[in-house]
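What follows is an incomplete set of chains from the complex, kept in their original frame.
Read from first to last, the chains carry the letters A and B; within each, the first residue is number 1.
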Amino acid sequence: MEEDAVEKASIVVFSGDMDKVFGAFIIANGAAAFDMKVTMFFTFWGLKALQKGNLTGKSPMGRMLGLMNRGGADRIGPSRFNFGGIGRWMFKKMMNRRKVMPLPAMIKQARELGVRFVACEMSMNVMEIRREDLIDGVELGGVATFIAEASESKFSLFI
Amino acid sequence: MEEDAVEKASIVVFSGDMDKVFGAFIIANGAAAFDMKVTMFFTFWGLKALQKGNLTGKSPMGRMLGLMNRGGADRIGPSRFNFGGIGRWMFKKMMNRRKVMPLPAMIKQARELGVRFVACEMSMNVMEIRREDLIDGVELGGVATFIAEASESKFSLFI
């Protein structure tokens, strides 16, 4: 098979909501399981899914944002009905009951399937998130990386 | 015309907000009117658009979710300014005044135009929504169905 015969898919993860990030990984891992070469671009709130979960930010504003918007795949809540964490707990429980893989396991599976993680460097700068605040195996990149991949992709999504 | 010459479009309906669901159907019906073969994948909150509107859920958590998140094309509210239903009423009124087709009619039109509705089985399991809670003419499917369609689509959207 020629190099350019590999089918690609690109996903921008803009949202940091647990349910949307979860949907992004379901699609990414599904496509990777079909032998597609998947690239996920994490930008703005989406970076939360790649954060280790430590507090971030150095300037007063950055620290405030880091505190209000603490990242970590296990900590982010759903876009609806979070109610200060009750929703997150409820969804996890409901998903677990139905044997749905939790988000941290989905992320691990994505990496094992060869899904490429690119973190948006500009967002990291603005939100004062450093390389060491992110999990391992993440590349830093910019919009050019996305354009290049999306132009060659069978489908591209903004989530 | 050969089979593979038919142009396809794929739309993931993740949101359950009236305005976004409405946007999804505008695009789906528009594409179908141009003879494209359109598949809509309803997942997570998007399932609400396909629900009949009865209360759902069996476990205490499922019932609570069903109560807070009651579905039905005529019942869902906009992503902004809903204010417990006033926004929904206002938008319907403003749309009606401009002769914009209401959502239930849009859904009916989509089916008449041959748009394919696929409901995400995993989401249904997690949210305790049963086949009989959905309107007629909906297929059950998973991420594989989406990947297959999206890979052959002229455009794919996540709404």
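Criterion: a residue touches a chain if its C-beta (ideal position, glycine included) is under 8 Å from a C-beta of that chain, and two chains touch if they have at least 3 such contacts.
Only a predicted model underlies this, so the values are computations on that prediction, with no experimental measurement involved.
Trainee: Please state how many copies of the single repeated sequence make up the complete complex in this structure file, given that 2 appear here.
Mentor: Total copy number for the complex in this file: 3.
Basically, only the chains that are shown with their structure count from here on.
Trainee: Could you work out how far the Cα centre of chain A sits from that of chain B, in whole Å?
Mentor: So the centroids are 24 Å from each other.
Trainee: Which residues of chain B touch chain A once you look at their complex with the stated criterion?
Mentor: Those residues of chain B that touch chain A are 10, 12, 14, 43-45, 59, 61-62, 64-65, 68-69, 122, 125-128, 142-144, 146-148, 150-153, 156-158.
Trainee: Help me check something: in the complex, which residues belonging to chain A touch chain B?
Mentor: Chain A residues touching chain B: 7, 9, 19-20, 23, 26-27, 30-31, 34, 36, 79-81, 90-91, 93-95, 97-98, 100, 154-159.
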